[in-house]
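And now, chain A:
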Amino acid sequence: MTEVEVKELILGIISDIAPDEDVSDVDPEVRLRDQLDLDSMDFLDIVMELRKRHKIEVPEDDYMELSTLDGCVRYLTPKFEAQKGAA
Partner candidate 1 sequence: MTHYDVAIIGAGMSGLAAAIRLAHFGKKVCIFERHYVWGGLNSFYKQKGHHFDVGLHAVTNYVKPNYKGPRIPLQLIARQLRIPVDAFALRPQSYSQTVFESATLTWDNDIGRLREQVKEKFPDQIDGFVRLEEACASYPAALEERPFVSTRQKMNDFITDPLLVDMLMCPLLYYGSAVEGDVDFGQFITLFNSIYREGFGRPDKGVKHILNLLLARLKEVEGEMRPRCGVRELSVKDGRVSEIILDNDEVVTADVVISSAGWVETERLRSDKDSFALEAKEGQLGFVENIFVLDRSPKDLGLDATITFFNHSDRFQWKSPDPFVDLTSGVLCAPDNYQWEEAPREHQLRVTHLANWSKWFGLPADQYYSIKDDFIARSRQSVKQFVGDFEDCINYIDGFSPTTVTRFTGHINGAIYGSPEKQVTGKTELDNLFLCGTDQGMLGIVGAMVSGVTVANAYGMNS
Partner candidate 2 sequence: MPPSSKDLPRVVITGVGLTSPNGNDIKTFRKNLLSGVSGVRNFETRHLGPVLAGICDFDELKYQKRKALRRGTRAGSIAIWCAHEAIQASSLDWGTIDTRRVGVYIGVTEHGNVETENEIASIREYDDDTKYWSHHHNPRTVANNPAGEVTLNLKINGPHYCMGAACAAGNVGLIQGVQMLQLGIVDLAIAGGVSEAIHTFGIFASFKSQGALAIHDDPSKASRPFDTDRNGIVVSEGGCLYTLERLDDALARGANIVAEVAGYAINSDASDFVLPDSEGQKACMRQALAHADVQPNDIDIVNTHSTATPSGDIEEAAAVRGVFEGSPARVNNTKSYIGHTMGAAGALELAGNLPSFEDGMVHPTINVDNLDPECALEGLVMNEPVELGTVNTILNNSFGMLGINSTVIVKRYSA
């Protein structure tokens, strides 16, 4: 999965969780929480959606990796690669 695809995937999940948020203009380096109305429960949902839709596990200690869009891409791309490799 390319980095662009991972980015789209994450923004897709966020749109489902927070339908009234405009995700088209998100700055990838700024914390998501500072740009969008997301709280800790929403972040937990992102993690759970990742598990549900893509069987990706994110341990609690790694949550902070997902705080920016770039962070999400950095953290998740290898995980998706690993899945593809295992498949």
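Assume a residue touches a chain if its C-beta (ideal position, glycine included) is under 8 Å from a C-beta of that chain, and two chains touch if they have at least 3 such contacts; residues count from 1.
Regarding candidate selection, all candidates are chains of the complex that A comes from, given by their letters.
Bear in mind that the values here come from a model prediction, so they are computed numbers and not experimental data.
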Chain A: touching candidate in this complex (1 or 2): 1
Chain A residues touching candidate 1 - in the complex, by the definition given at the top: 16-20, 37, 39, 41-42, 44-45, 48-49, 51-52
